[in-house]
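As you look at this complex, bear in mind that one protein chain is not there, while each of the others sits in place.
== subunit A ==
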Amino acid sequence: MTTRLSTTKGSAVEVRGLVKHYGQTKALDGVDLDVRQGTVLGVLGPNGAGKTTLVRVLSTLIRPDAGTAVVAGYDVLKQPRQLRRVIGLTGQYASVDEKLSGRENLYMIGRLLDLSSRDAKARADALLERFSLTEAAKRPAMQYSGGMRRRLDLAASMIGHPQVLYLDEPTTGLDPRTRNEVWEEVQRMVADGATVLLTTQYMEEAEQLASELTVIDRGRVVANGRVAELKAKVGGRTLVISPSDPAQLAAMGAAIGDAGLDGLGGVQTDTAAGQISVPILTDAQLTSVVGLLAARGFGIAHIETHLPSLDEVFLAITGKKAESQDGSASASADGPAAGSAHDKQEVTV
């Protein structure tokens, strides 16, 4: 008989106090997290935060130094064999055999998962079809584009109908179009009822795919909650104003700053963008600022409010900028190379 551990109701993944040290480096330094069944948990953090170590522990590739992890009712340390039957892993680097064709890869994995030869073939063909790889089915995977490889990798993870799927930075290094393809596939898997633990360093990706977020930094959880909750934690909206006459930018900023409006945050003047940003908490403050500008005779070309981006959430929580601080869309398109370039501009507050 199979023994399954009971977890907190509805949790498909339950991690408590997970620790993994490599010498002085604390890759995981006491991580707690939960993934509710049928949901996507985004694990967000910069390079080196411990995301990959976490996934490797949860997929039985490495043993933690301390702590427990229960996935789909199986203990990672005590029941690794059973656990391997119910998980799927798509790593940062496509884990398919490059010398084999797409179909051969999927067939092999089907056979390793104890499908009959006929079932393995049928399953391979169905997944090739679903992931739009039928045309390329007979070509060796090394001839595939980055996006095709990643799709094949996802297909390979799906063969065994995993209950829990780990996606370790599934779009790192992909161009925007391919990234969108992968996102669509992940959304379909979730719609089909898969539980997903997704690691990413891209805010936009977490926002797109995850319903809940755990933010980790240097092996520790620094925040978690629903995406909207996390945003709310950081504060209210930001009011962004562009003057009709760019020359008045500084004067306008000074006018708002000096007015001493009740409860208003610090005014930031961005000369390059020709914008002033003011954090606001209430609608009344918005009205006051606009009224003030009108009273002083400033012309307003453009005005908008926006909710804090996840970059700002990260900054607010960890006190330092995430790597992709200048707009997550372009950063995710540029991939890891761009990410490391941003590293150098990292600001510690």
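Simple rule for what comes next: a contact is a pair of C-beta atoms (placed from the backbone, for glycine too) under 8 Å apart; a residue touches a chain by one contact, two chains touch by 3 or more; residues count from 1.
Here is the rule we go by: contacts and distances are computed from a predicted model.
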Answer for the undisplayed chain, UniProt naming, from "FtsW/RodA/SpoVE family cell cycle protein", "Polysulfide reductase NrfD", "Transport permease protein" or "Amino acid ABC transporter membrane protein 1, PAAT family", is "Transport permease protein"
Out of A:Ser59, A:Thr171, A:Ser242 or A:Gln275, which is the one that touches the chain we can't see?
A:Ser59
If the hidden chain were put back, which of A:Leu18, A:Ala69 or A:Leu89 would touch it?
A:Leu89
Counting contacts across the full complex, list the positions on subunit A that touch the omitted chain.
1-7, 9-12, 37, 56, 59-62, 72-74, 79-82, 84-87, 89, 91, 93-100, 104, 108-109, 111-114, 140, 153, 156, 161, 163
